[in-house]
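Only one protein chain is missing; all other protein chains are in place.
Should a chain be cited, it is by its letter among A and B, assigned in written order, with residues numbered from 1 in that chain.
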Amino acid sequence: MLYAQILINGLVLGGLYACIAVGFSLVWGVLNVINILHGTFVVLGSYIAYFCYVHLGIHPFLSIIVSGGILFVLGFLVQAGLINRVMGAPVLTTLVLTFGLELLLNNGILLAFSADYRTVQLANPLGSTIIGGLVFPLERVVATALALGLTVLLYVMLAKSRIGRAIVAVRMDAEAAALMGVNVKRIYAVTFGVGALMAGAAGSLLAIVFPISPLNSTEFLGIAFVVCVLGGLGSVAGAMVGGLALGVIESFGALFIGPEHGLTIAFTLLILLLIFRPTGIMGRRGYE
Amino acid sequence: MTRVLPVVLVIALVAALPLLGDNYLLRLGTMGAMYAVMALSWNVIGGFAGYPSFATAAFFGLGAYTGAILQGAGVYMPLAWVAACLAAALFAGLLGLAILHLKGHYFAIASLVVAEVLLEITTSWTSLTGGGMGLNLPILRISVDAQARLFFWAMLALASLTLAMNWIVANHRLGFGLRCIRQNEDASGMVGINTTLYKVIAFILSAVFVGGAGALYASWVFYIEPPDVFATLTSVKPIVMALLGGAGTVLGPVIGAVLFLVMEELVWRNLLEIHAAALGILIVILIFFLPGGVLGLFKRRRKPAAPSRPLASAEAGR
Partner (left out) sequence: MTAILSLDNVTQRFGGLTALDAVSLDIAPGEVVGLIGPNGAGKTTLVNMVSGVYKPSTGTITFDGKRIDGLKSYQIARLGVARTYQVVQPFPEMTVLENVMSPATFAAGNLGVEAAQEKALEALRFCGLDEQAQMRASELTLAGRKRLELAKSLAMDPKVLLLDEVNAGLNPAEIDLALDLIRRISAKGVTIVIIEHLMKVVMNLCSRIVVLHHGAKIAEGTPAEVTSDPHVIEAYLGNRYARKQAGEAKEGADG
């Protein structure tokens, strides 16, 4: 019974992790850029949800539209204006650049909102329900369902829509895509925007679950790293599997080793995976 | 030798800094030398071999804790420093064997996360490291001025050693092989380079003196705690310094370290609240306007002198 409960807690957490990571994975896979900004994008999404709720009364479940939209525009501009200019440069260049932008943005948020932890106190919380002796915290369950729903939506968008096909084409072969009339630089910007959008939406959903602070960005970035390596780089399904797996591993790790070691377990796992199985547990790469 | 002499003279001049009797300057000098050690060390793996290592913080923290724990156990201070060098080198060797087969982003992430894991282990292993409370080092029984001089000279000596190491590597077959690996690793194997061995050696060289710098730092400030010595920024700053001066050159990282220190002191020490943002802006400017670093600036200026020559000789060769 205890194990079943912990499994549920892990899955509920894991859905949110998948949503955090899927945008990061998309950007990495399509642009070959590790976006160090990603964690701060998530935090920004949380703040947008917070202010939407406190000042406008918009429930975080709805404000994913606002935060997603704002983050999409921000991401699009960052890529179109800055990162597009160093595409194709050595890995170190884009890494250091996004690290610099991360310092800038995170410092900006810190100045604007301070490091104090804020929480969204819902006026009418859904509470939790007990089914068959297992506790389901409803807010979290709905947040996770929304997170997984968004992830599936992204999957469908990539598979069915025109722009999605263009993104997949650029991922497989940017040169060939360019020859077929795809504006590669614009697709890069759109992809980065979509990555940021997913981060922002994830941030909104997380606002209900976690306290909000700029200091959380590193943890979110770490989660995105681990999920990507766990699930294999660059596939939506991989991010989903990786996210759920990490959630479960962390929950059980917290039980057996102690809750303060969650991220350590994740990072240790990450290194071991990188050493022994760099293609992820699914064992393949790509958006096929 | 004519190129070595000016460098030796500059080091000798810097070594005379204590004559000015200004302890603030000495503190800056010690910091500058420490930065130079880190930037020059990173240069071997990141500049010469082209592997984007973010492991500097891991080596620094490991060295700091090795030194501090040994000194706490009563080991003679210089011996503790040497032991810290060896510990970092050993760790880098084993880590290198495990992660140097990774390429690009995967290597970067693995090296970045190592420091995080060490940070967590250090924080948790309270009995050995004092955990989150940090670790105090034995106080030296000499005057404050004498301490300032001692640590300045020690750090400067370490920086000179690291510089010499870079110079030797650059002019040795190891440096040649590492440059080949950076430009085309597959082809490097085909021309007979033992790429695994060379990369591991480069990784060890990028760690050994950083470990020493960590131990020296611990002795110098008397107190260390995990987030201080394992900070991610400790991994990023040396990269910025090396890029600032010119990665893959011998003197570039030193120039970058000095410039970085000056900027840090002048610009953002006074603007503590936007310390991180200022570093971020520096990075953005660096990437867009100084891609070859300060030394690259001189190279580019020289280049237009003979632009048509290669084409002409290509025609002649046909």
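Assume contacts are C-beta pairs under 8 Å (C-beta built on N, C-alpha and C of every residue); 3 or more make two chains touch, one makes a residue touch a chain.
Everything quoted here is computed from the prediction, not taken from an experiment.
For the chain excluded from display, the touched partners among the shown chains of the whole complex are B.
Residue B:M190 is the one among B:L19, B:A73, B:V144 or B:M190 that touches the chain missing from this view. Looking at B:L150, B:C180, B:I255 or B:A278, the residue that reaches the missing chain in the full complex is B:C180.
Mapped onto chain B, contacts with the missing chain fall at residues 173, 176-177, 179-180, 183-184, 186-196, 310-311, 313-314, 316-317.
By our rule, only the chains that are shown with their structure count from here on.
Note: centroid distance chain A to chain B, computed from Cα atoms, is 32 Å. By the touch rule above, chain A contacts chain B in their complex via residues 28, 32, 34, 82, 85-86, 90-93, 95-97, 99-108, 110-111, 218, 222, 225, 229, 261, 263-264, 267-268, 270-271, 274-275, 278. Those residues of chain B whose C-beta lies close enough to touch chain A in the complex are 46, 50, 52, 98-99, 102, 104-106, 108-110, 113-114, 116-117, 120-121, 124, 232, 236, 239-240, 243, 273-277, 279-284, 286-288, 291.
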